[in-house]
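Note that this complex is displayed minus one protein chain, with the remaining chains in position.
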Amino acid sequence: MIDTATHPWLGDLLGDTQIAAIFQPDAELRRLLKVEAAWTRAIGSVAADGTADRVAVAIENAPIDPSTLKAGTTQDGVPIPALVRLLRDHVGPDHAALVHTGMTSQDVMDTSLMLALGDVLSVMENRMSALDQQLLDMQAAFKGRTMPAYTRMQPALQTTVHDVIGRWRNPFERLMNDARDLTNKVRIVQWGGPIGARDHAQAQAIGAAFAENLGLRDPGQAWHTDRSVVLDVAYLLSRISIATGKIGEDVCVFALAGAENITFTGGGSSAMPHKNNPVKAEALVALADFATVLATNLNRSARHEGFRSGRAWTLEWLILPQLCASVGAGTLLAAHTIEDIISMGAI
Amino acid sequence: MIDTATHPWLGDLLGDTQIAAIFQPDAELRRLLKVEAAWTRAIGSVAADGTADRVAVAIENAPIDPSTLKAGTTQDGVPIPALVRLLRDHVGPDHAALVHTGMTSQDVMDTSLMLALGDVLSVMENRMSALDQQLLDMQAAFKGRTMPAYTRMQPALQTTVHDVIGRWRNPFERLMNDARDLTNKVRIVQWGGPIGARDHAQAQAIGAAFAENLGLRDPGQAWHTDRSVVLDVAYLLSRISIATGKIGEDVCVFALAGAENITFTGGGSSAMPHKNNPVKAEALVALADFATVLATNLNRSARHEGFRSGRAWTLEWLILPQLCASVGAGTLLAAHTIEDIISMGAI
Amino acid sequence: MIDTATHPWLGDLLGDTQIAAIFQPDAELRRLLKVEAAWTRAIGSVAADGTADRVAVAIENAPIDPSTLKAGTTQDGVPIPALVRLLRDHVGPDHAALVHTGMTSQDVMDTSLMLALGDVLSVMENRMSALDQQLLDMQAAFKGRTMPAYTRMQPALQTTVHDVIGRWRNPFERLMNDARDLTNKVRIVQWGGPIGARDHAQAQAIGAAFAENLGLRDPGQAWHTDRSVVLDVAYLLSRISIATGKIGEDVCVFALAGAENITFTGGGSSAMPHKNNPVKAEALVALADFATVLATNLNRSARHEGFRSGRAWTLEWLILPQLCASVGAGTLLAAHTIEDIISMGAI
Partner (left out) sequence: MIDTATHPWLGDLLGDTQIAAIFQPDAELRRLLKVEAAWTRAIGSVAADGTADRVAVAIENAPIDPSTLKAGTTQDGVPIPALVRLLRDHVGPDHAALVHTGMTSQDVMDTSLMLALGDVLSVMENRMSALDQQLLDMQAAFKGRTMPAYTRMQPALQTTVHDVIGRWRNPFERLMNDARDLTNKVRIVQWGGPIGARDHAQAQAIGAAFAENLGLRDPGQAWHTDRSVVLDVAYLLSRISIATGKIGEDVCVFALAGAENITFTGGGSSAMPHKNNPVKAEALVALADFATVLATNLNRSARHEGFRSGRAWTLEWLILPQLCASVGAGTLLAAHTIEDIISMGAI
């Protein structure tokens, strides 16, 4: 669709290269290989067969032909069957059984997704922490200043700029805590095999080894049809976008109500030099609205019929990366919007 | 728009009289009066003035003229200013200052909403507990039976009916825990006054007394522009609807795939006697789809500009009661759908 | 699930009794009986049997027990099978074959829906015409006045109040034309029988007679799985809500930017007498946002699998009446918002 992160001119307004990088095909392929290698080591360790490590290294460094992967994805609806064929060819017939045996495609992709979401959450937590510090600094800088509290789009009573900024800061404490908790919660593997039953004599040992090889935990059973953990991430991202969106909306409202409330750099108009448009704040609102739209869809993709849903799962792929990237772009743009503020309130 | 709960024929398919009753105007008015009375007692207790209790009782029993309330709501966008005028007239000029002084309309309505949501959550928790028991009984009844696990809309390997039902039960444990936690979390008052500043010499004592009079907690500050608690309820309701919706969707899928998977009563067709339509399961899917988008669109109503947003808040009123009622209807219909099941799987 | 039209205090702010009346159970039941009677006359006319008219009159005046209808709807997912049983009992075994034979439930309900949507569109067209006249009068009243054109939430160049109001009027010309075209387009019957095949020797004559008896046209084939005509109505309603929502949003923006732009009556605050809140304009924005949410869902309910979809169709029932009523409420509230305007711009 359009990758705003790499877009030659929209990139710094609406894009987020850091989050986008997490979902780039190359990064995803590396994660998929990492997961397959961890699995090979897991089943190898159970079999006490010394070759597993060497096969795992071969997997991690396997050259993957994108066109084979593409043809396979179009055929199978997921890239994993083609990837496994390539890997088995690569390690040779003697070691083919050490590749992927006992897993199913969704196991690989959902485990890879957990690694990606862990990275996303960690980025988000750091950005919220920096945003909160920016806002704290701004409270100090505008100490003692006052401005009207706006209720129902009208000036109500006078309040302090400290209080106005305090309302912006308010959600971040809980959001940072939730991000931290969730970072831990997503650090799990998905493993179930064809129908999620973990049909293997040494299931417990293999699950534990698989998880340990990836620095994750084994939740003890397959969870792929219950997308709660994905919904939890989306719910957190939604609330982050509401928090950054409010900053954008308030800056628009304060600026419209008068320069005694707020002044900022940027947003000039060549045709009308007197104007000072709140363009970053406007884009911040647009990103928040966009994230909400995407979150709407994610609830749909969370109801998986039977033991595996191709339709719901594919819908999740279309939504989740850009939900992460658009909320990420909102955190970046919120920081820029705040940086641009010259003054708030009156002495 | 249409009250499905009281609808003469849709009521038992798509309605939920118990949840609807919580949001009925009469119940809401009683809650509003209860909140106003609790406030009167709170400010009276601080002033150590013995009349507050008598005024509070008068408030609780005040006759309220709906047409005055209606005209006031149309004028002010909220019913509270007109309600306060009626109450002050009712208690007389000597005690008028004991009515509402220090509060603002949103304080009354949001506190009332917390009482309503506490009731909603308690109903939901009980229903989920009953649903889970129904499913547990069904696991026992169909012990030893097998059927195909469906993946990607096709039969995969054989699995047990126990496991199929286990996947239905799976989300409820966390959902019941979350409902319990949230029932506690919503038991808070909202109080802030005109711009949420709690501008009162004895704010702490008044807040504490106000909360105690309602059996709620005082969070210590106004939270009205941060709708996190409402979003948390919506997020829980959303996930309940995903869990009940999956039961509906699976019943449709199993029934289509063949009578060896599932048989149930009901859903006859007068024109085609061989048919056994999964009508309740279908309506369950419809309710889940309806609830999900309502819930997610609360994200829109959660971004309140400035210190009070008429537009976002009014949007919340339009969505929240029917979100509760449609998820409630889904829990009722899930119970009926399960009751109708005659058999699952083969021996 | 809350009927805002009959709500004791929200009714004049967020409700629309006229549109709600169209969808009230009594009105719907009368339409259903009217459709069944028209069908009886249609099959009777083909059979040249003089009793059809008398049976049709009996149908139109049949007493219907709501509790029987309710039990039947819960059982069958639609009220029609129970209704037909009641009607056949009512007309007696000799004439039972003249009731409903050759139709299916969806034929009755979709034909009834077309009658309802015709009424809705006619109300909308009249209201838009009145709104446009109001705006035209306001252009005349504020002739020669100027105010800033706001671009990107900032004052740009001066423009005329005439031009500001002209932008509000702009969409209505096309919307009224589209409403008129669509009023004609929805005046069709749905008839197909069990699987939509019109399996009857005299299908053409019966279809024509059925339509004529209702003052509708026969499109010549069943269209029930193709919801285009419903989507067309929803698309029109969506655009009406965008047009009325813009009036609301602009009034909020102009009022915030200063009293030299706009003044209006109403929206007083008891605690802060200096305030003049744009409460109706805010509620207008909320109604538009709400309508958009509902329209979102309607696209989902438009994809009907196979030859009849219970899930998609039931979802449509949950959405469509309140989409009509909330857009209707927006047209009423837009009229009130405009009435309240005292002045716009400066001389």
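In this document, chain identifiers A, B and C correspond to the written order of the chains, with residue numbering beginning at 1 in each.
To be clear about the criterion, a residue touches a chain if its C-beta (ideal position, glycine included) is under 8 Å from a C-beta of that chain, and two chains touch if they have at least 3 such contacts.
Since this is a predicted model, take the numbers as computed values, not measurements.
Q: Considering the whole complex, which of C:P8, C:G245 or C:G345 touches the chain not shown?
A: C:G245
Q: Touch as defined at the start, partner being the missing chain; which of A:I262, A:A283, A:A302 or A:A334 qualifies?
A: Answer from the full complex: A:A283 touches the omitted chain.
Q: Considering the whole complex rather than only what is displayed, give the residues of chain B touching the chain that is not shown.
A: On the chain B side, contact with the omitted chain comes from 150-157, 252-253, 255-257, 267, 269, 272, 275-279, 282.
Q: Could you please point out the chain A residues that touch the chain left off the display?
A: 1-5, 7-15, 20, 23-25, 66, 69-79, 81-82, 84, 104, 193-194, 248, 252, 266-272, 277-280, 282-283, 285-287, 289-290, 293, 296-297, 300-301, 309-312, 314-315, 317-319, 321-322, 325-326, 336
Q: Can you list, in ascending order, the chain C residues touching the missing chain?
A: Residue positions of chain C that touch the missing chain: 77, 149-153, 156-157, 159, 163, 167, 170-171, 174, 194-197, 225-226, 228, 231, 235, 238-239, 241-242, 245-246, 249-250, 253, 288-289, 292, 295-296, 298-300, 302-311.
We take it that only the chains that are shown with their structure count from here on.
Q: Where the centre means the average of the CA atoms, what chain is farthest from chain A?
A: It is C whose centre lies farthest from that of chain A.
Q: Per the contact rule at the top, check every chain pair and give me the one with the most C-beta pairs in contact.
A: Pair with the most C-beta pairs in contact: B-C.
Q: Could you put a whole-Å number on the gap between the CA centroids of chain A and chain B?
A: 30
Q: Averaging only over C-alpha atoms, locate the centres of chain A and chain C and give their separation in whole Å.
A: Inter-chain centre distance comes to 40 Å.
Q: Hey, what residues on chain C touch two or more of the other chains?
A: Touching at least two other chains: 252, 267, 269, 272, 277-279, 282, 296.
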